[in-house]
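One protein chain omitted, others in place.
Order of writing sets the chain letters: A, B and C. Residues in each chain are counted from 1.
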Amino acid sequence: MDVFEQWESDVRGYCRIFPTVFKSASNARQVDENGRSYIDFFGGAGVLNFGHNNMRMKKAIIEFLESDGVAHSLDMSTTAKRDFIEAFVETIMKPRSMNYKLQFTGPTGTNAVEAALKIARRVTGRRSVIAFSHGFHGMTLGSLACTANDYFRNAAGVPLENVTRLSFGHPLDGMAEAYADSSSGLDQPAAILVETIQAEGGVNVATREWLKELQQFAKDTGALFIIDDIQAGCGRTGDYFSFDGMGLDPDVICLAKGIGGFGTPLAMNMIKPEHDKHWSPGEHTGTFRGQGISFVAGREALRYFEDGSFLDGVKTKGARMNERLQDIAKQHSVHWFEVRGAGMIQGLDTKDGELSKKVVAACFENGLLIGGCGTAGRVLKLIPPLTISDDDLNEGIDILENAINKVAEAA
Amino acid sequence: MDVFEQWESDVRGYCRIFPTVFKSASNARQVDENGRSYIDFFGGAGVLNFGHNNMRMKKAIIEFLESDGVAHSLDMSTTAKRDFIEAFVETIMKPRSMNYKLQFTGPTGTNAVEAALKIARRVTGRRSVIAFSHGFHGMTLGSLACTANDYFRNAAGVPLENVTRLSFGHPLDGMAEAYADSSSGLDQPAAILVETIQAEGGVNVATREWLKELQQFAKDTGALFIIDDIQAGCGRTGDYFSFDGMGLDPDVICLAKGIGGFGTPLAMNMIKPEHDKHWSPGEHTGTFRGQGISFVAGREALRYFEDGSFLDGVKTKGARMNERLQDIAKQHSVHWFEVRGAGMIQGLDTKDGELSKKVVAACFENGLLIGGCGTAGRVLKLIPPLTISDDDLNEGIDILENAINKVAEAA
Amino acid sequence: MDVFEQWESDVRGYCRIFPTVFKSASNARQVDENGRSYIDFFGGAGVLNFGHNNMRMKKAIIEFLESDGVAHSLDMSTTAKRDFIEAFVETIMKPRSMNYKLQFTGPTGTNAVEAALKIARRVTGRRSVIAFSHGFHGMTLGSLACTANDYFRNAAGVPLENVTRLSFGHPLDGMAEAYADSSSGLDQPAAILVETIQAEGGVNVATREWLKELQQFAKDTGALFIIDDIQAGCGRTGDYFSFDGMGLDPDVICLAKGIGGFGTPLAMNMIKPEHDKHWSPGEHTGTFRGQGISFVAGREALRYFEDGSFLDGVKTKGARMNERLQDIAKQHSVHWFEVRGAGMIQGLDTKDGELSKKVVAACFENGLLIGGCGTAGRVLKLIPPLTISDDDLNEGIDILENAINKVAEAA
Partner (left out) sequence: MDVFEQWESDVRGYCRIFPTVFKSASNARQVDENGRSYIDFFGGAGVLNFGHNNMRMKKAIIEFLESDGVAHSLDMSTTAKRDFIEAFVETIMKPRSMNYKLQFTGPTGTNAVEAALKIARRVTGRRSVIAFSHGFHGMTLGSLACTANDYFRNAAGVPLENVTRLSFGHPLDGMAEAYADSSSGLDQPAAILVETIQAEGGVNVATREWLKELQQFAKDTGALFIIDDIQAGCGRTGDYFSFDGMGLDPDVICLAKGIGGFGTPLAMNMIKPEHDKHWSPGEHTGTFRGQGISFVAGREALRYFEDGSFLDGVKTKGARMNERLQDIAKQHSVHWFEVRGAGMIQGLDTKDGELSKKVVAACFENGLLIGGCGTAGRVLKLIPPLTISDDDLNEGIDILENAINKVAEAA
């Protein structure tokens, strides 16, 4: 570990939680340089929905490389991008009767959110964005202003303005009336920015009713309704979008993480055509917008959604994860553990950051990679690759259960 | 082009300047789907220092993929990252007696700049950053505040605060005294953020004297001196850093674009150890910080700097580019063209955005990809791959010369 | 009216509502240059608690002038200021066992609020202030940020930052918990700034319970609890402070308007000694802080509070005002009029800005000066001098009643 300690910045975090040097990885397994194999419930923080080194993607990428495909194209047109767009339109948008324009922003989630905020402010001519407690949207100043956690916010070193914070999941009684009152002192919102499931915030799951209320509130105030589906989208919940079937019609949808499929960066905003036309060419740019490898892998990822079998599998495995966690919670009823989630994003809220930290460490010792989220990291978040085998899934949960038993007994 | 027009966002820009669909690319050549080949003087906006589909990198990447290397690792430790770090330390830092900690930020330039601003504000406890007219540092709100161009700034939709703007290259007479005066009304700066060569801003080259004056000003005011070497670094000027040999000692150096080598994203800040220790673990994060493919390709890129021969070649080709442009300027002395640059970033300032636009179009017609920069895009910027063959370089400049002749005659 | 139309700024407002030229005034009567007499229910927007040209004050001022008293002293010590301070301590503070330091700010309410915000931010080291919908605190940028009304806010021309807005009178369930959660994304408050009765905001009267809840919330979050008693204080409600007897213990109390007594400017903050010591000398200044005439008149005003008889009279007259308004409301039950107030600040909420405007105009026609407040001016606000005679009070309400009858019938 010397090289990292000596030369890499002290800001690094996950290497302290998973203190080894990884050498290879395949589907839901990572192997360190000593040959030790770990089951991966961390899933690249939501990126690796289709597993490490997904075979189909790997094959497609190597072919692309060997054919001298255009690896880097900014926002020029390439055949690889066209293939991706066509597949996305056919596989995802058409079956849902969706009509959106696709913007490839800088290839990270934070860049997608920044671009979404820009277009919302441009369309409405307003500054203030409504975001939510426990929300996470990125680290650059525009999206960081929408992120709730103090630890990240304090690193900004400047006031984070132009955001009004509401309580996630809290009913909006009378809000539209308050905003309509010219003596309320409330800034008219440019946008409402929400995650349907707050992943980093603690696997907090919004109800359909509340999301519809939010959408109506956006309509009433003339704000854009933006869903940040960066971690919960791309199949994670058992549907392609986390809000499929809820009757929602967002103005902008932010995607990243799982959209590229292989772990190489890609980010894409879906924007209603009537809003998109407010952009002028090149007004929001970024060097790495056109990622050939990510387009190729992302195109392969879309094949998983050509029929419903893959998502059915996600639902089945998600139900099992939930059941097992409910069991664990029941066994430890004295701790008031709480299970939350949808599909294959499941959280076990231990209500106790210290306990959670010890469980994470014990899991690592026993060959499972899992991370904490929520305030003080007190929620154990399970986001294995959607392609994980039943055996690995079961074994991973066994390790988790044992770790919890051990830690909880000692507490 | 239909798919892009129908489904891709109107914000796309370069596809309008280079209106074709690219299918493959090799070193300094891009080929469209009709088989037409273009010489590339655009170089992925500074990313493709080692050419499209660089053979050595391609080979290394395919091997990495076939061995199931860890493609995505956030800030966990991997063998691929260690190889990169070791090579960077040995090849770049040690020969220069440099001592920096390396931070892999989110993999785009704007993310590197945002992280650099955070650490500067953290270290100094101050808010205000000094940036320069014509500077370009990215599109997210923190770095956009430092970017000078109105077209980009207006897209923010919110006031861009906490930045004081000075004139690039303008002497700093009396500035330190002014800042020391408690009645000056000037905010003490957290950082001075500067490009040694403003690439997007119009290929404006700072003198060594001015940069040393700036560095002294930073010392006098207690600000961090940050060089954004994202476009001008990684060999572009004929040295590894654009400021090599100037006797500068920046507190933070921002790198991206060329550091990954192949066109896949990577960004890295070099931070003086005494500043780096102000970070707390995980305070600045980002999903795509650990890019295996980029580490592998970037490690290959570093081999070009193991001895001086590659950089000698850059200097030789750069000198030729400059000579040819000087000749062109002389032929059109009536237009007061101006040539500026260093190594293989060279700009021809036509002083006329309309003329420049026509030249770009004429070049494209004749098989050369070249972009404009500076106010109204009036400066033709030549940043071919450093690995371009002499023949392609000459042919490209011939095409440019003919285009200028044609357009200038018609004007 | 020519001179005003020709030379005075278009920004003037009240002269349009009361379109005549006033020449003299005495207690609750103003007389215009044509000799027409008006009963004054407007009371100088809350300044003239002791009537126009209060005889005792007038006498004291003339004596002061004839003795060459110090009319203007900034924050130097003068005998006139000492007399005022001593009387305030003896008459107001000691009977209430209050311990506050007195700060004479620039002599307008907005200046007092700005100073209060400064000390709160200094004491806490925080930026954000909690203020309320329908609140009114002044027109300069610091206090305007706390003012809710859009009409005033839009005139700023800059974003009004560093204020979080809550709904006036709305229960604070779970707020302290939310603020204690490091993932709430809520800025820790420097202060809670509240009027016990929102005068400009529509005569909205806070309950004792809610105010105590607010005070507890301030304690829980470490914020200063600031009561802006500028319009409701100095005897207006039948007590000296509007919150007398509520068991409140504010950190800062802002006074202005009635404190000077005669209509000449004065403003004074009462600050808990432990907070006051955070000021450095001269850090918050202002040319007109030491107003000799206002000190002399203000000292006379304090004599009204040496025993309870004056306040008893206020309570009696206030009760009568309320009864009469309740009667009027009852007669017009079809309009859902609502009566709100305390002591001699009483509002009749007509729920209809157009109707209210017509009533104001009809009153003026018939010799009564009265103003509207609240959203669209829909609330008729009665704030006659506390010294008004029973006859003038009755006659004024008769005029009002007739006007309402006339306007309501026509509606």
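Here is the rule we go by: a residue touches a chain if its C-beta (ideal position, glycine included) is under 8 Å from a C-beta of that chain, and two chains touch if they have at least 3 such contacts.
Model, not experiment: these values are computed from the prediction.
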Exercise. Which listed residue, C:Ile271, C:Ala301 or C:Leu368, touches the chain dropped from view?
Worked result: C:Ile271
Problem set entry | Which residue of C:Pro189, C:Gly263 or C:Gly318 touches the chain not shown here | C:Gly263
Seminar exercise, completed: Touch with the missing chain holds, among B:Ser133, B:Gln331 or B:Ser389, for B:Ser133
For this session: Out of C:Asp249, C:Glu283 or C:Asp391, point to the residue that touches the absent chain in the complete complex.
Result: C:Glu283
For this session: Mind listing the chain C residues that contact the chain we can't see here?
Result: 1, 3-4, 7-16, 18-26, 30, 33, 44-48, 52-53, 58, 61-62, 65-79, 81-82, 85-86, 89, 101-104, 106-111, 114-115, 117-118, 120-122, 125-127, 138-143, 145, 151-152, 154-158, 161-162, 190, 256-257, 262-265, 269, 271, 276-277, 279-288, 291-293
Problem set entry | chain B residues touching the omitted chain (full complex) | 127, 131-135, 147-151, 153, 159, 161-163, 165, 167, 174, 178, 181-186, 201-202, 374-376
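Just so we're on the same page, only the chains that are shown with their structure count from here on.
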Problem set entry | Intercentroid distance (Cα basis), chain B paired with chain A, Å | 30
Exercise. Tell me, which residues of chain C touch at least two other chains?
Worked result: 159
